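Structure first, then comments.
The complex is shown incomplete by one protein chain, all other protein chains being positioned as in the whole.
Moving on to subunit A:
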Amino acid sequence: MTNTITRRTAILGTAGALLLSGLVRSFADVPKTLKLAVILQDLPDVGWDRTLLDALEQLKQERPEGLEIAWEHTDPLYGDDAENAMRFYAESGEYDIIWGHGTYSDQVQKLSVEFPDLMFVVTGSGNHPAGPNQYWIYKRLHEPSYLLGMLAGHTTKTGMVGIVGTFPANDVNDQINAFFEGAKSIRPDIQHRLSFIGSWSDNALAAEHANVQIAAGADVVFMLTDNFKPCQEHKIMCFANINDQSKVAPDAIASSAIISWKPDLNWIIGEWLKHKAGAQFNGNAEPKWFSMAEGGTDIAPYHDFDGKIPQAVKGEISAKRQEILSGKFVVPLNTAEVK
């Protein structure tokens, strides 16, 4: 008996072998681990940084796409020190994503061409496009700020609400406008006091501005800075932003406009997996942000204020939140500077 290989068998055999080898290769190429190097602009306990590290911790437990997630983070770095740190991580070859958690496009621009297979992420304002392997994430807190504005409108007795801001930046103005809009939706005659302290972190100055606003009649204050002593001393309701800061001043902070980095991280992981599967990097030139409906932001629980806020008010805010989530109500995104 002679062994003859027919043409059909040969074709089927070759196709099968190719398919099998492709399958084996694709299984072998599916990444099992993801390692990030995170460059921080502030200390890890500052809200902007803490929320990212918390989200990474959650994702580590959840293992999206079966990935084992690990990361290293620095203490505050900027300028050429940040660039050196990024280069150190890039050259080590141990990291898949270099995440500059702040304004780092200048540094990424100097490295992105040299390390074209490495993914860079930058966050927040002040960044700019820096090549296809830089992804730019933004945060918009106008939706939860609107809801806090509604609570402020219901709570104020003097008819005046205050905001102590950092800088009139694009991603600060959106919160301020939405907060006032929310308050006006409840009380159209609402008055406001607004001041910018000209710093991201001068808490003593923030307290001085808050005291001035309270003395001028504001009895609900949205603190975009981290000092709630004036609220406690004057026994008024205040709000925080970025993370749930109720524990800092449970007797003063009724709620907070909070951010979550989980949708951002999931998006980045998805883009990174696409690249690992063979696609080109496709970094965004316009900043990308995730809405409340997408899980990017929310309002924090009322904690100690739960029993103090009337049920009807809570119900109204909850209903508006649902409308925002369903898309029935769209909070206007207004980044104009409020005077």
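In this section, a residue touches a chain if its C-beta (ideal position, glycine included) is under 8 Å from a C-beta of that chain, and two chains touch if they have at least 3 such contacts; residues count from 1.
The rule we apply is simple: contacts and distances are computed from a predicted model.
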item: Chain excluded from display, named as in UniProt, from "Dihydroxyacetone ABC transport system, permease protein", "Inner-membrane translocator", "Spermidine/putrescine ABC transporter substrate-binding protein" or "NADH-quinone oxidoreductase subunit N"; value: "Inner-membrane translocator"
item: Option from A:Gly126, A:Gly315 or A:Pro332 whose C-beta touches the chain left out; value: A:Gly126
item: Absent-chain contact - pick from A:Thr74, A:Ser112, A:Ser145 or A:Asn266; value: A:Thr74
item: For subunit A, residues in touch with the removed chain; value: 72, 74-81, 83-85, 87-89, 91, 103, 106, 124-128, 138, 167-171, 198, 286-287
